[in-house]
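Here is subunit A:
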Amino acid sequence: MGETLTLLFGQTIQMFLVLLVAPAITGITRRTRARFMRRQGAPVIQPYRDLSKLVRKESVVAENASWLFRSAPYAILAFTWVAAALVPTFASGLMFNWAADAVALVALLGAARALLALAGMDVGTSFGGIGSSREMMIATLAEPAMLLVVLTMALSAGTTRLPEVAEFLISAPVTVRVSLGLALVALVIVALAENARIPVDNPATHLELTMVHEAMVLEYSGRHLAMIEAAAQLKLVLYISLIVCLFLPFGMAPADAGSGAWLTGIAAYLVKLAFGAVLLGVWEVSIAKMRVFRVGEFLGGAFVFAFLAILLAFLTREVLK
Partner candidate 1 sequence: MNHAYDVSHLLAGLMLVASFALLYQDRIFAVLNIFAAQAILLAMAVGWEAWTQQRPHLFITAALALCLKGIVIPVALHKMIVRLGVHRDVEQVVGVGKTLLLGLALTSLSLMLVLKITAAAESFTREGLALALAIILLGMLMMITRRNAVTQIVGFMSLENGLILAATGARGMPLVVEVSVAFSVLIALFVFAVFVFRIRERFDSVDVEALENVRGDTK
Partner candidate 2 sequence: MMTSVALVIGIPFVSATALVLVPGYRASAAGNVLAMFATFISGVSLLFVDAGASSYFIVDDMNILFIILNTLVGFTASVFSASYIGHEIETGKLTPLFVRFYHAMFLGMMGSMNLALTANNIGLLWVGLEIATLITVVMVGIYRTPSAIEAAWKYFILGSVGISLAFFGTILIYLAGQKALGEGASAMTWSLLQAAAPQLDASLLNLAFIFLLIGYGTKVGLAPLHAWLPDAHAEGPTPISAVLSGLLLNVALYALLRFKMIVSAHPEAIDPGPVMIVMGLISLIFAAFMLYQRRDIKRLFAYSSIEHMGLITFAFGMGGPLANFAGLLHMAMHSLTKSAIFFAVGHVAQAKDTQRIAGIRGLSVTHPGLAIGLAAGVFAISGLPPFGVFMSEFLILTTTFARAPWLAVLPAFGLLVAFGALLWRLQDLLFGEPTEPAHKVRASSVPLMIHLGLVLIAGIYLPPILVGWFERAAEMLK
Partner candidate 3 sequence: MTGVDFSAAPQLAGLLAAILLYGVAAGFAAIFHRRRGALATVYPVCIAAAAMAAVADLAELIADTSTGFRLPLGLPIIGLYVRLDALSAFFGLIVNVGVLTAAIYGVGLDRNRDLTARVEPFFPAFAVAMNLVLLAGDAFGFLFSWELMSLTSWVLVVSRHKDADSRHAGHVYLVMAAIGTASLLFAFGGLAGAAGNYAFDAIRAAPPGPIVSGLVLAGTIFGAGSKAGIAPLHAWLPLAHPAAPSHVSALMSGVMTKVAIYGLIRIVFDLLGTPVWWWALPFLLLGAVTAVLGLLYAVLDGDLKRVLAYSTVENIGIIFVGLGLALAFKASGLAAAAAVAMAATLLHCLNHSWFKSLLFLGAGAVLHATGRRDFGGLGGLIHRMPVTAALWLVGAMSISALPPFNGFVSEWLLFQAVLAGPAFPEPVLRFMSPAVGAMLALAAALAAACFVRAFGIVYLGRPRSSAAAEAHETARPQQVAMALLAGLCLLGGLFGGVTVSAIQPLLQMLAGAPLPAAGTGPTPFSLIAFDAARSIYDAPTIALFLLISGTLTALLVHRISSRRTRLGPAWDCGFPEPSPLTQYSASSFSQPLRRVYGTTLFGASEIIDMPQPGDSRPARLTVRLQDYLWELLYAAPAAAVIGLSERLNTLQFLTIRRYLMLVFSALIVLLLIAAVWF
């Protein structure tokens, strides 16, 4: 009984941990970029301030906005949050992460994206439409790639349950695997696209015609915008933790380890997150954004990598086992 309680506790920790740490990660990335641009840059906690400011401000809603426009932000945040809560972060084998597996994870993110795109079209402005259509086009390339990546993982681990995959990667002998390497490349590309990062999109842009994600949320303000922002930050965390837990899983507390191991796990996790955020910042300042219609080729590359990865995984599986 106490067992279950601790597990439940752990699960709760993870849920709120990701939520709390998310703005900081964005902050770190921004800060890094600023520094590399020789700017002072906003402090790391700036995103927290922004969120609280937005929540307090009144929100302006277009007359012809529908109930969907108002309720979408909450749903989007909920979907993203749950997804983030399912990814193994500081410990595997938490109480509820059996509830969904890799496939479900992708689907949850897909649901959030679909709702966001719909919200973008609700008011009936041209920019909303631009954003939604481009977002969905990107998704048609990114989502399959993502799915193939997680399937590759699942394949090499022999299960689609993420904690077990992590477990497998922790325990497995450290051998160079081409398929996993390719998968990593694909996953990174997808992560960039999904989080509206350079070169696919520019989170800091104010040039409407180049916007994708920003264009969709153009009509949002106040608390609704806060939800959207929070969701975006959560998503970033989710992807980084997915990458790190799959490709550098050291320090993660194994399932049977008690709450003592968790502390070290959390510490390791936070370090890894910060590291990832910094890397992202560096990457973003060192490359330029590409035209929207070249994104297709860029993500097509991700799809190809992912496909090669799963193909190799299929053909070499019995060798591994």
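The rule is short, and it goes like this: a contact is a pair of C-beta atoms (placed from the backbone, for glycine too) under 8 Å apart; a residue touches a chain by one contact, two chains touch by 3 or more; residues count from 1.
Behind the choice of candidates: all candidates are chains of the complex that A comes from, given by their letters.
Bear in mind the structure is a predicted one, so any value in this text is a computation, not a measurement.
Novice: Among 1, 2 or 3, which touches subunit A when you look at the whole complex?
Specialist: Touching partner of subunit A: 3.
Novice: Which residues of subunit A touch candidate 3 in the complex?
Specialist: 15, 52, 55-68, 74-75, 77-79, 81-82, 85, 96, 98-101, 103-104, 107-108, 110-111, 113-114, 117-118, 121-130, 132-134, 136-137, 139-144, 147-148, 151, 154-155, 158-161, 164, 208, 218-219, 222-223, 226-227, 292-293, 296, 303, 306-307, 310-311, 313-315, 317-318
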